[in-house]
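Shown next, in structure tokens, is the structure this report addresses.
Only one protein chain is missing; all other protein chains are in place.
To keep things simple, chains are lettered A, B and C as they appear, and every chain counts its residues starting from 1.
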Amino acid sequence: MIKKGDDKAMIDGDAEILFNHQVNHDTWLLGLKRSEPAVTMKPGQFVMIRVRSGMDPLLRRPFSVCAVEKDHFKVLYRRVGKGTEIMTQAKPGENFQVLGPLGEGFVLPEEERLPVLVGGGIGVAPLFFLARLLYRRNLEFMMGFRSAGDIIPFDELRLPNHRWSVSTDDGTAGHAGFVTDLLLLYLDKNRGLPLSLFACGPRPMLKKTAETAITYGIPCQVSLESAMACGFGVCQGCAVKTAPQESSAYHYVCRNGPVFPAEAIDWEAL
Amino acid sequence: MIKKGDDKAMIDGDAEILFNHQVNHDTWLLGLKRSEPAVTMKPGQFVMIRVRSGMDPLLRRPFSVCAVEKDHFKVLYRRVGKGTEIMTQAKPGENFQVLGPLGEGFVLPEEERLPVLVGGGIGVAPLFFLARLLYRRNLEFMMGFRSAGDIIPFDELRLPNHRWSVSTDDGTAGHAGFVTDLLLLYLDKNRGLPLSLFACGPRPMLKKTAETAITYGIPCQVSLESAMACGFGVCQGCAVKTAPQESSAYHYVCRNGPVFPAEAIDWEAL
Amino acid sequence: MFFPTPDLTTLLGPLELKNPVITASGTFGYGLEYEPLVNLKALGAIVVKGLSLKPISGNPPPRIVETACGMLNAIGLANIGLEAFLKDKLPRLREIDTRVIANIYGHHIEEYGELAKALKGVEGVHALEVNVSCPNVERGGMAFGIDPVIAARVTETVVRNTDKPVIVKLSPNVTDITLVAKAVEGAGADIISLINTITGMAVDIESRTPKLGNIFGGLSGPAIKPVALRMVYQVARAVKIPLIGMGGIMDYRDALEFLIVGAQAVEIGTANFVKPGASQSVVEGLSKYCVDHGVKRIGEIVGSLK
Partner (left out) sequence: MFFPTPDLTTLLGPLELKNPVITASGTFGYGLEYEPLVNLKALGAIVVKGLSLKPISGNPPPRIVETACGMLNAIGLANIGLEAFLKDKLPRLREIDTRVIANIYGHHIEEYGELAKALKGVEGVHALEVNVSCPNVERGGMAFGIDPVIAARVTETVVRNTDKPVIVKLSPNVTDITLVAKAVEGAGADIISLINTITGMAVDIESRTPKLGNIFGGLSGPAIKPVALRMVYQVARAVKIPLIGMGGIMDYRDALEFLIVGAQAVEIGTANFVKPGASQSVVEGLSKYCVDHGVKRIGEIVGSLK
């Protein structure tokens, strides 16, 4: 299985910042103007943002699309390093150079399967988009954070009225433990129910989720991260090792992903 | 003659931006908070400003002190490249890292000599400071600009009520021609009057002024520019060739200057 | 004063380009990926990703890391192999009105010869760029291009087996690049391109591991421009064949520096990631510079350093 991003919709250009506000101690919500994103951007796809002109930082930064509206789209981002630090200082009215939409997004779940969304930390961002798209359906949304203060105030994101549950590593809110514990509990309680898993978050969380899905025989799509230079299949920098049965040794996160079926990835190598 | 900047007063630290407003199409006036600048900064001295943290641009930029107040000082700067472009975007309340005061400033004119200040373009900045310091005295202030639109609205700078005259290269305001024409006219009209010249501006203008002063036998101090890495005599990057009679082959603009007697410099090599 | 559109035509020995702006190998895929972002026919030429005889899957990740004004890559010359290139990419590339240059590399000297032979007479490939910066399996992984004798042997082998102009692309990781340049000129290279990446590394201070799966990677981007420019200047004074300069070119101003020190053409690499439209912008910027400075032919600028 090698997928190839559809570049027909990919454009590069200035996008006006409509808003850029802090939603918790280290997370911001950014609104970028672009005509018709609702038509061209799919959940799981991402954009490459040039955080400022100048040569340091040099490379663009990849961010998932978190929500789309008629004339703009949203990015939910965590301040982790110098690029995201610079982003927090951008003001409405200024521009970012934005390339996208990029990559292969989530394949929507079959009607008969209940979607289960498993997000860790800022990995919830693309799942918000997916959840919004599935607003007519029942689904189960599980999110894990380190601590109560890290929880994204997702009410602000106008999510549909889905069932959701939260875990925190330190037990300061929701279930005390990992979000994969929530998943295992849920799977134990709902044996036999046809499910479809969607996961995004830190690599250990993805690994655990993928292995669980494979063990339980549940279809599972994971959204991966990787350092990227180009974002559209050119530099071959974003390689991830594929599972042995795949036809090539590496997949490229930007073009064959970022969303992959759990079975496509070599979880031992990750 | 080798002078050596007095580093006793030199400090490095964050300086809060009090104001940063545009005064004409490419010139800004910046106010930086620092306690007691009026005591420690002398006309002709400069500061090294780090225009932003990060590594591009890497080096600090040198700027003359244009005015001092009790608790802050002013820098008048022209947007010419990427560093100054970034400076224009800084907002009051933000900080610049500022090292200074640096270098040897102007030696004040003897009482019996009438100070004549000759400034070209943004080179007027340190002369404003000098003029303010000499507010009790008569002086002659000549300024040259490329065009009427380039004239610094110096009224804003609260200059004392000195005599001043302006030239523009294209004749759109004041005398049509170079500021050194104004100087020559003045010297011709005032033969015998004991004068003291102070000049700052582009190199060809300084050269002309210096040569004129030497010909007329008038003491003349010029403020030079040079690319700088350190600003306080360490890197030896800011060398200018000295006149043959000097004891060393090069002077360092940052430490032996930026203000030099006209005779100290090899104007042919400049 | 009136100036007609400046003449950007560039003659690189046997290779004629409509302008001196070329996209660098490994930074522009097989060209087609950039179709949505760049008007490909506005370019002087496209150099495709380095091709080997067989497909190569490349190095273990992480393969790239950003550094100050630059990036390190340890892609490991991953590519689809010559056969797939000829079958899947070239037919579509042929339809584009620009020059296509095949960048080739081998693990043994013979492999270079076989690649040249396989590309002999192939329509739509207008020149070969020979990457000698890759590891020489027979010499314990030392790059071919750091030894003038071996670089010359590779060049000879390719020249003997091709009917196309031969560009040899030099490695900057040498004491005296003019020695290698003279050696490949002597061995029959038509054109020299330089520089390839400078070997570097980066370390994660939390895990205390190299940031690249391969430990070492190649440094590219604005950080290396001063070094690249110096080497082009040196080589321009050492050889008579035309040069293609590269290393950290981000805009037309950078490109001009390379032309002024003596390169007839330039390649744009890392800039294609940062600003996907960079190559086309350089063409436009050069054209405008010529108009603004009364330059009628871009050739007037080449080697015009005073």
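By definition in this document, a contact is a pair of C-beta atoms (placed from the backbone, for glycine too) under 8 Å apart; a residue touches a chain by one contact, two chains touch by 3 or more.
These numbers come from a predicted model, not from an experiment.
Put simply, the missing chain touches A, B, C once the whole complex is considered. Here one chain is not drawn; of C:64, C:77 or C:146, the residue touching it is C:146.
When the whole complex is considered, the residue among C:41, C:54, C:92 or C:253 that touches the unshown chain is C:253.
For the options B:46, B:154 or B:232, the residue in contact with the chain missing from this view is B:232. When you scan C:14, C:226 or C:294 for touch with the missing chain, the hit is C:226. Interface residues of subunit B with the unshown chain, by the touch rule above, are 7-8, 10-12, 50, 55-60, 97, 99, 226-230, 232-241, 248-250, 269. Annotation for subunit C: contacts to the undisplayed chain at residues 67-70, 72, 146, 173-176, 198-203, 205, 207-210, 215-217, 219, 221-227, 229-230, 233, 248, 253, 256-257, 260-261, 289, 301, 304-306. For subunit A, the residues in touch with the chain missing from this view are 55-56.
Operating definition for what follows: only the chains that are shown with their structure count from here on.
The chain with its Cα centroid farthest from the Cα centroid of subunit C is B.
Mean C-alpha positions place subunit A and subunit C at a centre distance of 36 Å. One finds 46 Å separating the Cα centroids of subunit B and subunit C.
Centre-to-centre, using mean CA coordinates, subunit A is 54 Å away from subunit B. Chain contacts: subunit C has residues 68-69 touching two or more partner chains. Residue positions 55-56 of subunit B each touch two or more of the other chains.
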